[in-house]
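The structure under discussion appears below in the form of structure tokens.
Left out: one protein chain. Kept in place: all the others.
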Amino acid sequence: MDFASEMILSTIRMATPILLVALAELYSERAGLVNIGLDGIMTFGALAGFMICYLTGDPYLGIMAGAFGGVLINMIYAFCTITLRAEQIVYGMAINIFAPAVAAFIYRVYFGVSSTLAQGTLMAPLAIPLLKDIPFIGKILFNQTPMVYFAYLMVVFTAVFFSKTKAGLNYKAVGEFPRAAETLGINVIRQKYIAAIICGAMAGIGGAYLTTCYVNTYSDGIVAGRGFIALSAVIFGRWSSSGVLLACLLFGFFDALQLNLQVMNNSTPYQLFQMIPYLCTLVALSVFGIRRAGPKSSGKPYYREER
Amino acid sequence: MEEILRMENITKQFGDLYANKDINLDVRRGEVHTLLGENGAGKSTLMNVLFGLYQPTAGNIYFNGSKVKIDSPAQAVKLGIGMVHQHFMLVDAMTVFENIILGDKNTKGIFIDVETRKKEILELAKRYNLKVELDKPISEISVGAQQRIEIIKALYRGAELLVLDEPTAALTDMEVEGLFDVIHKLKEERKSIIFISHKMREVLHISDRITILRAGRTVKTLNCCDTCSEDLASLMIGRELAPTHYAKTAQPGENVAEFKDVSFNSSSKHNGLSHVSLKVGRGEILGVAGVDGNGQSQMAQIITGVISPDSGTLDIKGSRVSVYAPRGFIDNKVAHIPEDRNKMGLIPNMSVQDNIVLKSTLSPQFSAGNGAYLKKKAMRDYSLKMQEKYDIRCESVEQQVRNLSGGNQQKVILARELEGNPDLLVAVHPTRGLDIGATRFIHDTMIEARDRGCGILLISADFDEILEMSDRIIVMFEGKIMGEFSGNNPPIQEISLAMGGKEADSI
Partner (left out) sequence: MKTKSRLLSVVVPFVAVIVAFGIGCIIIAALGSSPAQAIQYLIIGAFGSASNIATTLVKATPLIFTGLCACFAYRCGVFNLGGEGQFVVGACVSVWVGVTWGFTGFAAILTCLLLGALAGGIWGAIPGILKITRGLNEIIVSIMLNYVAILFMGLLYTSLLREGSVPQTPAVPEATQLPRIFSDIRITWGVVIALTVAIVIHYFLFNTSGGFRLRAVGLNRTASRFNGFAVNKYTLASFIVSGGIAGLGGSVELLGTQYRLMSGFGQGFGFDGVAIALIAQLNPLATVFIAYFFAVLRTGATTMQVGTGVPTSVIDIIQAMVIVFAVAGFALVRMPQIRQYISNRASKKEAV
């Protein structure tokens, strides 16, 4: 396959986990919860997905396990920030420390400490019957693992949900002006918990993708900061699902670029290439991410009966 | 007339504080029933109980004859109670249409049926003579229009009883007339209204019956035609209050501050200034009257150095200001009582003591070596002195200032700002939300400062405060000055008109 097709293929593959997690954060922030613990949730989702996939041989079960694991971890975050009103940023950090520790522990207990990584089952690509035969783009776009299709469908679903449905409108109100939403009969607390469930599930799936579709092993650093890159994607994409999609494709591109450059160019130290995604995130933010303007009540705790 | 609402022996406690104690209120169908009372009398609390935002500690509510328990706003709405809050519950980022249909549970289907809903709303609006532009975002419409949307929201959800909480606070006189027209139409359609206010003139104009609240308790319920404003005033306050009469300054001293043709964000009607010129002299109080949101915040922030004007100049004590930064103004003895004490004036999580000495930590009184060593004992002694002098009620000066009541918080700011003997004091809504005692104290202190030679720029939406305190009065409307009037025997009607946008001939 020529370089261009290879790049597009890799871009899509590498954008997918970031996209899943970025959408997760979008759902969370639209309900007023800034969750910086995504990296941690992804790690745990990656572990859960890998373990179940390894034990059952079924990557789809792995994905579901990832979702389940993500929800479990995020419920801790949800309880502490929604009900106990802990500071969201602070608690997100706590989750970033807690979740990977649990993941590492479970892995070590089950597999012990060895230099060779355990191998799971890789999810096979699923070609979409008619679409894959479209010349040139058919092979690239429509011969991916189903998770990729899922991610892109979610983008469409999210866009429609927030702009055209009643539930979506009420959802957004919770992140913009929770007190007003409450006076209109919207159950703010319940909505926030639902948002946390969606966020946890999507982030967990994003993590599980890494260990069931991207590679078939689990290692401690597998997430490599993608959770934070996803956060930038939400800012960069200005809290709209189409913007987030573009941002994630951009970051996926840089991720793919650095991998391919490494392969092509043996003389230059590989670390320089690996820096590309992070530096590009910084540049993108500096140029486009001026003065974040997300949902108005994002980051603030909600008090029902305020005196 | 039949009864639509009865609130019986309602009590609401917050810790040790009784916000409502044994309150009794009944409202009849098709009547306008006013809840009258001073700030802090318990009106908003009672309505929050009615609307399900608070749960009563004791008491019962009967709606349409049957006993009800209102657990949440959703339930209140279902019963037919609609609330128009004092601070509007509108989402800035959404359009008028979206705000009206938000949280709607009655229609079927997942998707918003934009066509049908819009038609329904426009029909409703026509019936009650309420003008609305459905596709505009909230951030772009006027305060009066926002209020109309809140009323439509309530009617759209089938409200039979509407609660209007201080509805005229942010309206011009013309807009108030418009509101009263709507209220009459609502009465015609047999809707009931609870009208909450502390403005007696309006209350006497619009009400059928009036219930007076004082310190959390019901004082009396009477028919509007049976009473007059003096009676109401004494019932509200609980004693014969000698009206305060501060002596007015005859001749102001030299200029302490002068705006020359200042403009800021002049295209905006509600957040900008357009070619404003004014002077504040030593030993005088210049009162800036006008409904909130006509450029007063911007005026205050320019004259204290927080923001810089787009054009025009400002002179402080005769010298031209070149750099707009609060530090320089503070050093130049400009004091500021900001409009939002918790956001702009105080550090809520710091102690009373820390807030009192906030600006002065570099002074030799409180530190050695230009800030290298803080003299904690000196700070404490000084704070205790200030606590006594300004009657700040708190458990200790080490207490976090956010635990104090609004009045005492304001006194902390006063202590900080006035002790340095400022040349110019900029006071924005200094007594908003405070009870009579605190208000009187703050006014007395400000007059004392004026008599010592301080020039005061007093910005307030409280007309009575402006009339009482000012030596000269100017009126702000949509970023412009509408006229200048004497504070001695001020022409109330002219000033009122100016507040509503009619340009006056200046004196």
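By written order: A and B. Residues from 1 in each chain.
Rule of thumb we're sticking to: a residue touches a chain if its C-beta (ideal position, glycine included) is under 8 Å from a C-beta of that chain, and two chains touch if they have at least 3 such contacts.
The structure presented is a predicted model; accordingly, all values stated were derived computationally and were not measured.
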Worksheet entry | Sole contact to the chain not displayed, among A:Asn74, A:Thr145, A:Thr183 or A:Ser232 | A:Ser232
Response to the item:
In the whole complex, of B:Asp181, B:Asp261, B:Glu398 or B:Asp464, the residue touching the missing chain would be B:Glu398
Worksheet entry | Of A:Met7, A:Leu72 or A:Met93, the one touching the omitted chain in the full complex | A:Met93
Worksheet, complete the sentence: The listed residue (B:Ser266, B:Ser367 or B:Gln387) that touches the chain absent from the view is B:Ser367
Worksheet entry | Interface residues of subunit B (partner: the chain not displayed) | 15, 304, 306, 325-327, 329-331, 336, 338, 343-350, 354, 358-359, 361-362, 367, 370-374, 395-396, 398-399
Response to the item:
Against the hidden chain, subunit A presents residues 36, 76, 80, 84-87, 89-91, 93-98, 101-102, 104-105, 108-109, 113, 224-225, 228-229, 231-232, 235, 269, 271-272, 274-275, 278-279, 281-282, 285-286, 289-292, 303, 307
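Simple rule for what comes next: only the chains that are shown with their structure count from here on.
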Worksheet item: Hey, how far is the Cα centre of subunit A from the one of subunit B, in Å?
Response: 45
Response to the item:
In the complex, the residues of subunit A that touch subunit B are 164-167, 169-170, 172-173, 176-177, 179-187, 295-296, 305, 307
Worksheet, complete the sentence: Listed in rising order, subunit B residues that touch subunit A in their complex are 14, 51, 53-55, 72-74, 77, 83, 85, 89-94, 98, 101-105, 107, 109-112, 153
